[in-house]
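Only one protein chain is missing from this complex, and each of the others stays in its spot.
A and B label the chains in the order they appear, each numbered from 1.
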Amino acid sequence: MKQVFKRPESMTAKPFHFCPGCHHGIVHRLVAEALDHFSLREKTIGVASVGCSVFLYDYFAVDVIESPHGRAAAVAAGTKRVLNDRIVFTYQGDGDLAAIGTAEVIHAANRGDNITIIFVNNSIYGMTGGQMAPTTLLGQRSTTSPYGRDCNRDGYPIKMAEMLAALEGPSLVSRVAVNTPGNVKKARKVIRQAFQMQIEGKGFSFVEVLSTCPTNWGMTPQAANDRIAEEMIPYFPLGTLKQKDVVDVL
Amino acid sequence: MARVDIEIERCKGCALCVDACPEQVLKIGKEINLSGYQYVIVANPDDCTGCCRCAEMCPDVALAVWR
Partner (left out) sequence: MSSPKKVFIKGNEAIAMAAINAGCHYYFGYPITPQNEIPEYMAKHLPATGGEFLQAESEIASINMLIGAAATGVRVMTSSSGPGISLMQEGFSYFAGNELPAVVVNISRQGPGLGGINATQGDYFQSVKGGGHGDYKLIVLAPHTGQELYDLTIKAFELAEKYRILTLILGDAILGQIKEPIVPWIPEKTAGDPDRDWLITGAKGREPRLIKSLFLADGEMEKHCWHLQEKYELIERDDVMLEEVDTDDADLIVVAFGSVARIVKSAISQVRKAGMKVGLVRPITLFPFPRKRLQEIGGRTKRFLVAEMNTGQMVEDVQLNLPGDCEVEFYGRPGGSVPTPEDLFEIISATYEKL
């Protein structure tokens, strides 16, 4: 017998602080696995953002810069401009990237900055206690949309992957989910592709990962996983929306 | 012949692994770990095929699989 599943080298041994069933743990693992796959650990610089993933630096055995809320794409752009042979990635939630950070991510994408952005979309604000996010679905209740998101007051949930895919700059824009083992495997492949784009200097790569927030959705972890399939994927379709020079990754 | 190992102190009892396993190898046990979570146990070890679905779904990287 040999070990066929273990914690990646690029991940530290520290147990996660996330809530039971939170997908951050899965996504952190997939990113760490990608770093292992391409042997990137020693040349990677992570840019941590603000939200439940603020402690990213506790879990990745790489150099990390903490960014102000929303600004990770700009911080990463600055680092990459100086150290363009290092791998630079950001990891941002839906508040950090789709609310306060929209300008920074759009312009990093538009410039084609050769960085990789992992966008965790769980349609709610986790760390701050369950407020509405730009990606909260119509009718979805949150602490700041107690009657459900109303398109007249709050507009429609924002589709970041579609918006960014419309720009020239990005080399890869894809949306994945990690609510089933099958989807986790597909997400693994896409996240690897994203880092491969950066390795090959093809420019800005972006992976939106539909995720759960069982605590703030008021659901059990499994019910939350079901919500991804039943409510989120129909609105935020999975798939690769843009890819320059198709790369096949093992 | 395959095996899944559980790092008890990392487990939060979310049960995603229990639902993911196609062979009903895992279930939430009655004991709690130091954090107070009822952790998952290997209820039917002989049925494990080493498919890794449990480990893929575990948000706490608490499972290791041998095959």
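Everything below uses one rule, namely that a residue touches a chain if its C-beta (ideal position, glycine included) is under 8 Å from a C-beta of that chain, and two chains touch if they have at least 3 such contacts.
Being a predicted model, the structure only gives us computed values, none of them experimental.
Undergrad: What shown chains come into contact with the chain that's not displayed?
TA: The chain that is not shown is in contact with A.
Undergrad: Considering the whole complex, which of A:C22, A:I45, A:M160 or A:V173 touches the chain not shown?
TA: A:I45
Undergrad: In the complete complex, the non-displayed chain touches which residues of subunit A?
TA: 41-45, 47-48, 54, 57, 60-68, 71, 74-83, 86, 103-104, 106-107, 111
Criterion: only the chains that are shown with their structure count from here on.
Undergrad: Sort out for me which residues of subunit B touch subunit A in the complex.
TA: 1-3, 9-10, 12-16, 19-20, 37, 50, 52-53, 55-61, 63-67
Undergrad: Using the touch definition from the top, list the residues of subunit A that touch subunit B in their complex.
TA: 1-7, 11, 15-16, 18-26, 29, 180-181, 184-185, 214, 220-222, 225
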